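Structure in structure tokens, see below.
All protein chains but one are shown in place.
Moving on, here comes chain A:
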């Protein structure tokens, strides 16, 4: 027994799973333990090889594939209980998952059921014989917390954007090839209390806020729902998505789904165009992952203007239509 176990999401987040596996590999290497992966529920059709390849490519020797009729669709309680049983069965030193919405929910369920502590949104982790030292995101990223975790099994989720530690020399883990798949079937009482998915709908087509290369976002300075029309046009021309600040959703100008910020979506586009957004902390933590930020604001001292890479000082209602017109003018010229 022992080892380090990484919960992967072959359907939902290959990238975030890869980051969690990279963390797991270094931790396992440092401890001289084997790296294993765990996947819960059915794997999408034709993706049978993806799971062992994903895990094996990151140094895992084996993948626990956890199957049961109650796990055929997602249920937080069933998935969490299944992970808790797998942990009891395999007795790993640590369990790691990406800090996705689902990863976090399953880990919280498993930690609660196993009566273990859980550190979420970790940025760095270093094993220690007494207590593990870690740092984690607080306040949406405005602060970092250094903490100690003392537990029989260390459970943590790795923050999106955390940088995996450097591989530390010779390790006990294999470095290539595919991992061996080991089936595991948890046991459920017939009276097991759980919620279940009864309906699922896909988002209307369009560019998704969280994956868009360009996000054109509007706030108080846009002035109203109609003020977003030029922003939508600019988003269309740049292949981007439209976002907004909390002020815009609270005034009913945009649906909450469009909100960028601590209580909305966190975005990391190549370019974030902030139109009439002053940039309160709650908003800043949602857009600070952008590579470039262009702030359009009448106030040259607005927090977002001073934090942006580029700024235009002026009224959104004048600047954005002029930018749209300039794009059209250049397109006609060529």
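Methods note: a contact is a pair of C-beta atoms (placed from the backbone, for glycine too) under 8 Å apart; a residue touches a chain by one contact, two chains touch by 3 or more; residues count from 1.
Everything below uses one rule, namely that contacts and distances are computed from a predicted model.
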| item | value |
| --- | --- |
| Undepicted complex member, UniProt protein name, chosen from "DNA polymerase V", "Electron transfer flavoprotein subunit beta/FixA family protein", "Periplasmic dipeptide transport protein" or "ABC transporter permease" | "Electron transfer flavoprotein subunit beta/FixA family protein" |
| Residue of A:7, A:95, A:116 or A:179 touching the missing chain in the full complex | A:116 |
| Absent-chain contact - pick from A:10, A:56, A:127 or A:141 | A:141 |
| Sites on chain A contacted by the missing partner chain, in the whole complex | 12, 74-77, 80, 101, 104-105, 108-109, 111-113, 116-121, 131, 137-151, 193-203, 208, 210, 213-214, 237-240, 246, 249-250, 252, 256-257, 259, 262-264, 270-271, 280-282, 288, 292, 294-295, 300, 303, 305-315, 318-319, 321-323, 325-327, 330 |
